[in-house]
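There's a structure below that I have some questions on.
This view holds just a subset of the chains, kept in their places.
Lettered A and B in written order, each chain numbered from 1.
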Amino acid sequence: MSGGPLTREQMARLVAEDIPAGSYVNLGIGQPTLVSDYLPAERGIVLHTENGMLGMGPVAVGDEVDPDLINAGKVPVTELPGAAYFHHADSFAMMRGGHLDVCVLGAFQVAANGDLANWHTGAPDAIPAVGGAMDLATGARDVYVMMTLFGKDGRPKLVPRCTYPLTGLACVSRVYTDHGVFLLTGGEVAVQRTFGITLAELGRRLDVPLTAAPGGA
Amino acid sequence: MSRLTIAPGPDEALAGVQDGATVLIGGFGTAGQPMELIDALRRTGAQHLTVVNNNAGNGDRGLAALLAGGQVRKIICSFPRQSDSYVFDELYRAGRIELEVVPQGNLAERIRAGGAGLGGFYTPTGVGTLLAEGKEVRRLGGRDYLLELPITADLALVKALRSDRMGNLVYRRTARNFGPIMCTAAATAVVQISELVDTGAIDPEAVVTPGIYVDRVVVVPDADPASTEVTRMGQGQ
């Protein structure tokens, strides 16, 4: 147990440490892309971006910026040796076919059974926009979520059942949050680690039955 | 497929577009976006178009300008809402444009299926979500799938790096994105290229789109710098 809740950089580092060496990984868009800062080359992790590339390197700076080389968040990136380009149908076939070992996504809510809600707030006037979120949630072998455990309104985002529209069913296996890491298996939620909060306190603030993971919490 | 037409300019490349056409437009963000062809499509004045693109236009140019002119009846895309998709947003909220949102991989696969002559396919993506509404769900091999139908079009507008005189294409980096599949799914595929090379100058092992899929090319030598402006902060998928 650390001293306090994690920063998003600390969460990203934690996620990065748990990704097995040699994995093929998609980091979605936004916050999870921070994970790439903590993946040293010697671990041989290869990044996929769904707009048609394996072997994506760090964000491009200065003269490296090339408008034809962007990630799924449309941020200019770089190319590493051993990269490969392919078209969109091939890229999503790769994803849907279960060839990506891990993807890391943000979330509005994750349910105890692994259901994920991260594409739509459910607000009646919201314009729906899904991008590749459902494809990633459905396709990657392991879906890790990285999010704050509580919303700005203080309500937990790890919930018994999602109230926001779903992205994928029973797809999330690990949830990395500022207050703890949760392992989801067959409807059970095991707390692997906590940060600045006790397991008992977590149990009171979440509406989800928790167990302590073996060797954890 | 007829033999390749090498059009003198974008306007000539778009001769014959009809009102009511379905148009596949390549690009993911600005990468691979056939900006000059989209502008030429706008200038045709064609109305009641159905547009298939990953997004629904950014800022005021390109697809956004086509939308602003009221030429598009319906858009099929995966991610319409972006920080600067205000043209689309306003039309949508005013009920002046129809929207079909499709998960990005299903969208790509539907276009591929259209080009490949398939009647449909079963995909796991979207099962149990709002986007499964109205779609057939079927259990196959112990897993639930949705039936998705092919997308074909009258026209595809695509940007590639280079073509030979038979229409064999190569692309550049992630600008490849939807181009290859869109060329296969349209009755007429129009491609803007940076460079036209002699037949034989492209390695047959490295051809990405064989010329059989390409009807017209037009050389657009250097893109307007503003059209290659990229977002440094990102803006969603």
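Annotations for the structure displayed:
We take it that contacts are C-beta pairs under 8 Å (C-beta built on N, C-alpha and C of every residue); 3 or more make two chains touch, one makes a residue touch a chain.
Just so we're clear, the structure is a prediction, and the values are computed from it rather than from any experiment.
Only one copy of each distinct protein chain is drawn here, but the full complex in this file has the composition A x2, B x2.
The rule is simple: only the chains that are shown with their structure count from here on.
Across the interface of their complex, chain A is touched by residues 28-32, 78-82, 89, 92-93, 99, 101-106, 108-109, 111-112, 123-131, 171-181, 208, 228-237 of chain B. Those residues of chain A that touch chain B in the complex are listed here as 29-30, 49-53, 65-76, 79, 85-89, 91-93, 95-96, 120, 125-135, 138-139, 165-169.
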